[in-house]
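Would you mind keeping the following structure in view while I ask a few things?
For this depiction, one protein chain was excluded, whereas all remaining protein chains were kept in their positions.
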Amino acid sequence: MDASILLILAQDGIVNGAIYALLALSLVLVFAVTRVIYVAQGEFVAFGALTYAALTEGQTPGALWLLGGLGLAGLAAGLWQGRGDHTRASILRLLAETILLPAAIIAATLILAPLKPGLITAALLSLAIITPMSPLLYRIAFQPLADAPVLVLLITAVGLHLALTGLGLVFFGPEGYRAPPFSDAMITAGPLLLPGQAIWIIAIALALMLALYAFFEATLTGKALRATAVNRLGARLVGIPTEQAGLIAFALAGFIGALSGILIVPLTTLTYDSGFTIGLRGFTAAIIGGLGSYPGAVLAALLVGLTESFASFWASAFKEVIVFTAIIPVLLWRSLRHGPTEDDE
Amino acid sequence: MTRPDLAKLWPLPALAIAALLPWLPGLPAFWVTLANYTGISAIVAIGLVVLTGIGGMTSFGQATLLGLGAYTTAVLSKDYGLSPWLGLPAGLIITAAGATLLGAITVRLSGHYLALGTIAWSVGLYYTFANMDLVGRNDGINGIPPLEIAGHPLLDSRAMATVIWIGVILAALITNNLLDSRAGRAIRALKGGTIAAASFGVNTARTRLLAFVYAAVLAGFAGWLYAHLQRSVNPTPFGFYPSIQYLLMTVIGGAAHVPGALLGAALVTLVNDRLQDLLPRLFGARGNYETIVFGTLLIAALQWAPNGLWPLIARLRPRRHPIATNAAKLPARPMPAPGTPLLEVVALRRTFGGLVAVNDIAFTLNAGEILGLIGPNGAGKSTTFNLITGTDTPTAGHVRFQGHPITALPARAIAALGIARTFQHVKLVPTMSVIENVAIGAHLRGHASPLAGLLRLDRAEDARLYAEAARQLARAGLLAEADRPATSLPLGQQRIVEIARALCLDPVLLLLDEPAAGLRHAEKAELATLLRRIRAEGVTILLVEHDMEFVMGLVDRLVVMDFGTKLAEGPAATVRQDPQVIEAYLGSIE
Partner (left out) sequence: MLNVRVIAAAIALGFAAPALAETIHVGVTISTTGPAASLGVPQRNTIALLPKEVAGQAIEYTVLDDGADSTRAVANMRKLIEENHADIILGTSTTPASLAMLTVAAETKVPMVSMSASASIIAPMDAARRWVFKVPQNDSLMADAIAAHMAAASVKTVGFIGFNDAYGDGWAKEFTRAAGEKNITITASERYARADTSVTGQVLKLLASKPDAVLIAGSGTPAALPQKTLHERGYAGKYYQTHGVANNDFLRVGGKDVEGTILPAGPILVAAQLPDSNPIKPKALEYIAKYEAANGAGSVSTFGGHAYDATILFTAAVPEALKKGKPGTAEFRAALRDAMEAQKNLVMTHGIANMSETDHNGFDTRARVMVTIQNGAWKLLP
């Protein structure tokens, strides 16, 4: 292997790692705030990507109707969960979140989609369609289980993953999609061949990480989320509703998932079910990073991306074997350093 | 004197039903097929009950372990022409060996690292199977010979159903045996936290490994059945998704209950099958809605029954545990001569980063006395306890017990020397009854191996352990509550249960962390009487307590701590007058 191959593999690993890092960040966030291991996060990647691809081709994406359906289900769930202590304001709020917002997005899409919108419009529209599904799902599936053990939340997330994958097949069909890149530029630097899209990915990933950092450090909502992550009860006592924190965390996770999908679909072929594999990498990074540490998750994501890239060069048939065996020593090191823990289940 | 215990007699009729029911005339053939798949899944799920539901270790790798058992018998019987029956012990040995290897790493992982660890090796093994010529790569091994009995191949589904369901019932039976044995209580004790378990001499790493290997062996057993039912193996059924399927069966059935595993397996198999029929009728044959509806049902079911369905059906109560009053008493250890130095704490120090939690504490505890360790909140009392009992490691200094250094010893070794403790935050196992919790205290006084537990060769010893637990509960005045779920008692009484558990260890030294908290006045008086009686039997007591009235009336001497430092030491009456002590207490009104 010469230096140029090394460089190319490193570049590939970093681009993939950047996506894993975004997913890992949102998984960490969701877990910290709600204790949910968000297995269905990967579906948001696929949904975002395929919705974007459909919009760029001037089609009306099927996921639109899922948004409507989830809105109705969210309304029902919200009414049921808050039965007895609804106020006029809370009902109006609920209606706005579950009916008005999805309806507006659906209307906008129905108008814009046939016009074959530009790439940026298509991307924004896709984000608008996919992101709200995540908090709606939180309201429907997880909010009532706020005090359930982690295992039950995990299996609920698995159920969600199954249902969403099935829906993905219905909406997008079994075949893959690829979308036009934001930029057709190809930058050559020595042996490196940097597609414009790869630069977009790294730039947006970095920007998003900085934005998240600023959000957690500087805004009241961000601080509230961190407080909830540290101590749910405590956060509630000082007036931060856990439900609100959960909704925000899920919305961020949905947003990041959909964005990741939109970013990579110009570089590769995605199918309705490819989100899971990508999500699994993010999950891996999140856990190696400690499920609580944001910088740790980013580092681990890059590590996963690089291992994957190099393993696919050295022994492609055993790539998964190598990637997943390589993380075991890391896990061992992390848990030994961590010492025995009392898992509060 | 007692009527036959129904709970113990179920295996015989169950075995008879398993053997005969499949042959019922008119039974639709496909029901038998469904029963076969249910049975195989149920065996895997029973293993997961022990590992995940009770042992608290989430595994995403059970299908891969099943594959290990299936491939072993497939290779031996197809490629080497050996009898499929030989594949059973071989499969179990290979799975056990493989699981010991994987488990040695896995169980050292904590929490989510562990779950990811299981994903890691199961993905690794999956692709190894898929790229390994010995096991036929992706196409697998096909045409595996069927089981044979006296030259008759068991090709009929009904014959396999009989074999499989005898297997299920045996698996359920030995799992119940295990959970009701000394080793099983240790596994169940993990739910109360590893610290509490280790403080009573449970080797938590080995216990976790035991649970892991046990679940793996059941999966391997299921794999053997699978290979000879399906008569073909390839990697697809041993991947991540099937593993998740087993896990969700376990959770939906009720992860902590063996019957829940059967229920979950049956329900998931049946629902999936019914959906295949119903959905095309409802929505037409064009779409594929099974996974959507299944996922949605799963979510809905968990909203309705977060602990799984079995607890709803069974309205669970811990079983009444019969006490053999005539069981021989356990041997007790000799008590040291009163007045001799028992525990010497020398310059003990513990820092957390820049914070000095325990600052060169030193005191000596003599045999037969009650020493009170008092001080305001955050004075470092509980940390001192943890340092003495091996739950935490000191930064500097040492502890000697009966003249031997114990500073570097793990908690379970310290427990073995006769040091028992209670916890400031009660650490009882919520899923166990009061007496089962107390019996954990006697863990080190029994010796039965897990295997003896599985096969019920441990009954005599177990009866003695329970008799001891009952005796200690009676002393603590809680025998009437023996069969209640431990955490259903008021918090004050739970502390007393912890004392009974500690007494079960047959301790030389008893460390009590705020035993009187949450007790009513009369109960405090009873507790004081109990502690005095224990002292009279030669047991030495180190006591952390806030209730000054309780402490002053009880202890022989006091050590006062503040901000990690010893302020004063001496007889209660003297210490009480110490201006520094008064200052510390008045200065920080709690």
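We just call them A and B in the order they show up, numbering each chain from 1.
Please note the rule applied: a contact is a pair of C-beta atoms (placed from the backbone, for glycine too) under 8 Å apart; a residue touches a chain by one contact, two chains touch by 3 or more.
Note that the structure is a prediction, hence the values are computed from the model and not measured.
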item: Chain not shown: contacting residue from A:Phe31, A:Tyr138, A:Trp200 or A:Phe276; value: A:Phe276
item: Identified contact with the non-displayed chain, of B:Gly69, B:Gly167, B:Pro237 or B:Pro450; value: B:Pro237
item: Selected residue (touches chain absent from view) among A:Arg35, A:His161 or A:Lys319; value: A:Lys319
item: Sole contact to the chain not displayed, among B:Gln276, B:Thr340 or B:Ser488; value: B:Gln276
item: Residues from chain A at the interface with the omitted partner, ascending; value: 5, 8-9, 12, 15-16, 19, 165-166, 169, 173-178, 193, 195, 264, 267-271, 273-274, 276-278, 308-314, 316-317, 319-320
item: Chain not shown, touching residues in chain B; value: 28-31, 33, 37, 127, 130-131, 137-140, 142-143, 155, 157, 226, 230-232, 234-237, 241-242, 270, 273-274, 276-278, 280, 285-286, 288, 290-291, 313
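Going forward, only the chains that are shown with their structure count from here on.
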item: Centre-of-Cα separation between chain B and chain A, whole angstrom; value: 35
item: Residues of chain B defined as touching chain A within the complex; value: 52, 56, 58, 105, 108-117, 119-121, 123-124, 126-128, 131, 191, 193-195, 204, 244, 247-248, 251-252, 255, 287-299, 302-303, 306-307
item: Touching residues on chain A, where the partner in the complex is chain B; value: 37, 140-141, 144-145, 148-149, 151-152, 154-156, 158-167, 169-170, 280, 283-284, 287-288, 291, 317-321, 324-325, 327-328, 331-332, 334-336, 338, 340-343, 345
